[in-house]
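Have a look at this one before I ask anything.
For this view, one protein chain was removed and the others were kept in their places.
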Amino acid sequence: MTDITHLPPETGPSLDLRARDIAVAGQWKLFWLKFKKHRIALVSLVVISCMYLIAIFADFIAPFDPNATNARFTYAPPQGISLMLDGSFRPHVSQLKMTLNTESMRREFAPDPQKPVSVGFFVPSNPYNLLGFIPMQTKLFGLTDPKVGDSLYLFGADRLGRDIFSRVVHGAQISLSIGLVGVFLSLILGVTIGGISGFFGGWTDVVIQRFIELLRSIPTIPLWMGLAAAIPVGWPPLRTYFVITLIVSLIGWTSLAREVRGKFLSMRNEDFVTAARLDGMSEIGIIFNHLVPSFMSHIIATLTLAIPSMILAETALSFLGIGLQPPIISWGVLLQEAQNIRAVSQAPWLLFTPAAAIVISVLSLNFLGDGLRDAADPYEALT
Amino acid sequence: MLRFLAKRLVFAIPTLFAVSIIAFIIIQLPPGDYLTTLLADWASQGGAVEEGTVAAMRERYGLDQPVYIQYYKWIAGILMHGDFGISFELGKPVTELIWGRLGFSLLLSLLTLCFVWAVAIPIGILSAVRQYSISDYSATFLAFFFLAVPDFLMALSAMYLMSAWFGQSVGGLFSAEYVDASWSFGRLVDFAGHVWLPVIVIGLGSLAALVRIMRANLLDELSKPYVTTARAKGMSEFELLIRYPVRLALNPLISTLGWILPAVISGEIIVSVVMSLPTTGPLLLRALLAQDMYLAGSLILLISVLTIIGTLISDILLALTDPRIRLQ
Amino acid sequence: MTPEKSMTIENETILKVDDLRTYFPTRTGLFKAVDGVSFDLKRGKTLCVVGESGSGKSVTARSILQIVDKPGRIEGGSILLTRADGSTTDLAKLDARGKEIRGVRGKEIAMIFQEPMSSLSPVHRIGAQIGEGLRIHFGISKKDQRERVLELLRQVEIPRPETAIDRYTFEFSGGMRQRVMIAMALACNPQVLIADEPTTALDVTTQAEILDLIRRLQKSHGMAVLFITHDMGVVAEIADEVLVMYRGKVMERGPVEQIFHAPQDDYTRGLIGSVVKLERKAEVRLTRPDIPADTPPLLDVKNLSMTFPSGLKAVDDVSLIVRPGETLGIVGESGSGKTTMGRCLLRIYEPESGTIDFRRADGSTVDVRTAGSSALKDIRREMRMIFQDPVGSLSPRKTVAQIIAEPLKLAGMKGRTLDDRVAELMQQVGLEPAWRERYPHAFSGGQRQRIGIARAIAVNPRLIIADEATSALDVSLRSQMLDLMMKLQDEMGLSYVFISHDMSVIRYMCDRVAVMYRGKIVEAGDTDQVVNHPAHDYTRALLSAIPNPDPRDRRIHNRFRYDAAAAARPVPANG
Partner (left out) sequence: SPGWAQDYKQAPMLEEKVKSGALPAVNERLPEHPFVETMVDGVGKYGGTLRTTILANGDQYNLTRTIANELLVRWDPQWKNIVPSLAENFKVSDDATTYTFTLRKGLKWSDGQPFTVDDIMFWYEDVFMNDALSPAKNPTFVVAGKPVKVTKIDDVTVEFKFESPYGLFLQQLAYGQGHLPVIYPKHYLQQFHEKYNKAGIPDLLKANPAAGDWVALFNSKISLTFQPQFWQNLELPTLNPWILTVPYADSERVVATRNPYYWKVDTAGNQLPYIDGVTWAKLDDPQLMALKMTSGEFDFAFRHINNSTFKSVLFDGQETGNYRFVDVKDLPANDAVILLNLNSTDETKRKIFQNKDFRIALSHAINRQEIIDLVYVGQGAPAQVATQPEHELFNEREATQYTEFDPKISNEMLDKIMPNKDGEGFRLDDSGKRFTINFMVADVFGLSYPDVMQMVQTYAKDVGIDIQIRTTDRARLNTMWAANEQDAYIWNCVGGLSEVYTDPRCYMPFQKADIFFAMKWSEWYSNPATGEEPPAEIKALMASYDKVNAAVTDDDRREKMKAFLNLSADNFLNIGISRPMPKYLMVSKDLKNVVDGIPITGNLWHPAPTLTQWYFDKAN
């Protein structure tokens, strides 16, 4: 940049503490400025933050117990909230009138506008422990005065009359957490193994590459099925799922490892690597201090693509009957439950709401990743 | 080049060997064996099978022997007479069962690959050239949408839509009258009428990754100086795009081809079950569930071999398209 | 000398640029990369544009063809192109993607780009890339195209054009690639040739050849040439007129004689001053007492050889010594093995034979070639390296502070002391400590080189191997840099092994010099003696290829070529 190139060194202000502090802040400020420029990334950051908040405070935000069944409202459609009632602000939904068609074995629902059910914020509820330890008796929103026959299904109900909204909210906890663990695990494995392979080259590389090729050439589904089936049935669901996540990520690292290797192969003889070596840095130190950061933008991109694959791998496992076990809820489980033509044809909300949750989070993560990458990239001009 | 090929082929041998062992281990991992499945199946039909019958069958199938002996028998059979063993469940030699299905699997994979490339590349180009525009965002959105919806759900929804709204006969690769027929023009037309749906369903899932890769590659290439050089020759922007950056951006894609193939085959398994396609997917899934081990093992082995071949092909393609590779 | 005499039409203006302004909108406002530049380009004449890096030379050139990178755009001014038939077009008004400007590009105005490797597509054959312009502008058939390309390749003196035409760029050396670029530019017989630093990446000998070639072609085609460079020597050799740019503005414009011998502008004067300064030995060195010849050497290299796995013997039986406080220069053309030799000294490459005796601070002598890994670690703290390429040697994702701190950290320094030491080092090399959190790319070339120096001296070394530490810099910076290094040498009692292919730099700063040719040291001795009375033919050839920064004494076309047959081994394709 011309404006700094020719500042004669002598004229620069001498070092004082304040200047140094500003300079330290500079890197992050620069980062933030660049990031802010990326509008969609900013929006995505907000969305993702909201999703995590929702996941963390799921108990408070979900109006109902996600596993509470209600025989009266199986397959109830989503209920829209109307804000005004009789010209004043009174948010409400219309009560659903249910008739059971015994011939088709179907419940038919009709909203009855004559019977408004009022909805409000901070409504009382059964006692529960927020985050597992804060005793609470209030939900963010819900029915202000629940009576028999009243319902509030923002996203509709499933085959057991469970509230899909509450389930999606609770599903976020698993989908946005354990899934990420798997992604990070594959990340660490991929970078380490790929890094070692690319950096050291030679026989190490040959062996690791063959091993990767081996893993990659085995179709994933049998591998999953074999490994998943070997898990003892006696394990609690959460542990089982965790192990399955590990299994999935064990396979996921290979593509990243290959990319990292390629990049490292080309970088290991760059001057800055030699320079670090001359400085006395160890080889592993070089990998993590110099090579990995240079590769960051690619890693971010891979990561954002890996998250949906993790979520989807979970649904595939569910499809095969080796996925998450109830009562644990995840978006994958919700999608799996929508996997029948009945849901597709008669209760599409079962399909659309979890799918939308996944799409939104995946898109936000992706755009967020784009933004972070651009902001972290010193070569991206600050224009 | 020849040396490179030879080296790769030599390396493939231990890989294949390892694959065969892993394939065998995978199918041994779940507790029980084929007879357990058989018993479960039979029990659900209201019958009981006497211990004696079971023991006799176990001996007959060699399931009472240690795993390494079973493995040795299987691998020796393959190596010596190309005999992949017998499917317990279908009582037929594995070789008789798989070739036709493998053919359809390959065909489906290739068609899917063509579809994905034909769609993903233009979209990737568009989204790179018009980076951060509405079209870029919508392409990204759509790609991720299809990525986020599991393929079996997509398959089911697509079939439902086709069937309920358009009255199309769905599922399978042929109409009833052509199922057992020999190839003819009519059968080909019928095939084309059926195959597009699974191709789209399987393809849409891998679309996103490809669009993103293409976009990223192209963005890298677009800022390279040789693009300016070409522009300075007076070339039109479109020609320029296709001849230079796109041409170069495709190279890394070719190297992923070898990996896409197994991904497609894996993705195909579940979709094929939902759509009842005569591919290896349902056969493999059933064989795995039933612990029909020689069938499952052989299928895994063959798919792995295909993958290794696919990787080799993509390496060769890459060397052909990128002169820089050849020197190494 | 006026070679244009042969042309029929003299002083006819082909391109008239008037008040050209090209701006880059940025977050902080408009960045005026080119701000009111005007000049005329006359048929058969060469206009040289000089100026430091980032002064807007390239942007000016690109503006003419409307190929400025996004988000830059031409804000105002005119670029009037006058054709042989008298018609004129204002290029600045044309649509950048339109047909008209495309008709001008390559056909009427052609351009040679700075970086020959990346400016050529790696996956297309040479012939196809050269012939493309013919196809676009004249729709010539494949066969005729090939013929014309062969002719062009012959013109630019590519050996064996029949086979070269079907090769790929990576199979060519830098000089050959640059020739390909020239052939490409000449394909359609343009009236105007814009050459954007076409020789920066080349060594002197190749540079001389390329300059010769351009001049010959200009003569035969009668082109107007816009030649961008920051090398005043080159300017003196080829220019008719000179345009001096500084921060997007024209500082001075005039005939080459005037610029060199009667500069009007202060900036120009400074520029010429530093050029002239480098023509002599540095003043500080003149006054310094000689180092006694019997001082025990700091570094004593004997019979060092190193062969690459490819079988190339890049260092061949090299012996040299470095005394404490001394600067030993290594010169030689590109590819002669200077870098390799330097790297061998630090065991970055494993030499296969010879000894590298290094005298440690405690007086003990260690053979670097056979030292164990922990000894090597210690030696590398005393013997450091400044890399040839300031960009490549700085980790792109590390801030300057992190880069400089790295050797210190690894030596165990932490916290506050570390911060202070980094700040001190930055000041020592003339960098503003407040910039410590910036990434290398936010620095100019000279500043980056300073970062490299700061890193090298961080752990108080005794010997620094400086590999072309200044070749990437423009003249004014170069002398600053050399002065800095000498200052540090005196302050810290450093010794240097100073690798360069630039004789003037060697002359300016080195006490002794060794001349390398194909891995061997062909001549060594005191700088004055080697420069003024070269004993070896190769040294003489090398000296003759250096452009002389005086337009009154153009001599590289009289240069003398070293007869390769005299060397021990046959000549490779290109150096």
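When the chains are written out, they are named A, B and C in that same order, and each has its own residue count from 1.
The rule is short, and it goes like this: a contact is a pair of C-beta atoms (placed from the backbone, for glycine too) under 8 Å apart; a residue touches a chain by one contact, two chains touch by 3 or more.
Note that the structure is a prediction, hence the values are computed from the model and not measured.
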- Item | Among the chains presented, those that the missing one touches | A, B
- Return the single residue from B:T15, B:T228 or B:Q291 that touches the missing chain. B:Q291
- Residue among A:L100, A:I188 or A:I284 that touches the chain left out of view: A:L100
- Query: Given the contact definition stated above, which residue among B:S127, B:S272 or B:T311 touches the chain not shown here?
  - Reply: B:S272
- Message: Touching residues of subunit A against the unshown chain: what are they?
- Response: 67, 69-71, 74, 100, 102-107, 159-161, 229, 233-234, 236-237, 321, 325-327, 340-342, 345-346
- Residue-wise, where is subunit B in contact with the chain that is not depicted? 30-32, 36-53, 55-56, 60, 86, 89-93, 96-97, 100-101, 156, 159-160, 163-164, 167, 169-172, 174, 176, 179-180, 272-278, 282-283, 286, 289-291
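The definition used in the following text is that only the chains that are shown with their structure count from here on.
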- Message: Applying the document's contact definition, name the chain pair with more C-beta pairs in contact, B-C or A-C.
- Response: A-C
- Message: As a quick test, compute the distance in whole Å between the mean CA positions of subunit A and subunit B.
- Response: 27
- Query: Where the centres are mean C-alpha positions, what is the separation of subunit B from subunit C, in Å?
  - Reply: 52
- Whole-Å distance, C-alpha centre of subunit A to that of subunit C, is 50
- Query: For the complex, which residues does subunit C have touching subunit B?
  - Reply: 62, 65, 67, 69, 97, 102-107, 110-111, 113, 115, 118-124, 132-133, 136-137, 168, 170, 181, 184
- Message: Which stretch or stretches of subunit C touch subunit A in the complex?
- Response: 24-27, 31, 33, 52-56, 71, 247-248, 346, 348, 377, 380-381, 384-385, 387-389, 392-399, 406-407, 410-411, 419, 423, 427, 430-444, 446-447, 450, 455
- Item | subunit A-touching residues of subunit B, taken from the complex the two chains share | 11, 14-15, 18-19, 22-23, 25-27, 29-31, 132, 137, 140-141, 144-145, 147-150, 152-153, 156-157, 160, 164, 208-209, 212, 216, 259, 262, 265-266, 269-270, 284-285, 288, 296, 300, 303-305, 307-308, 311
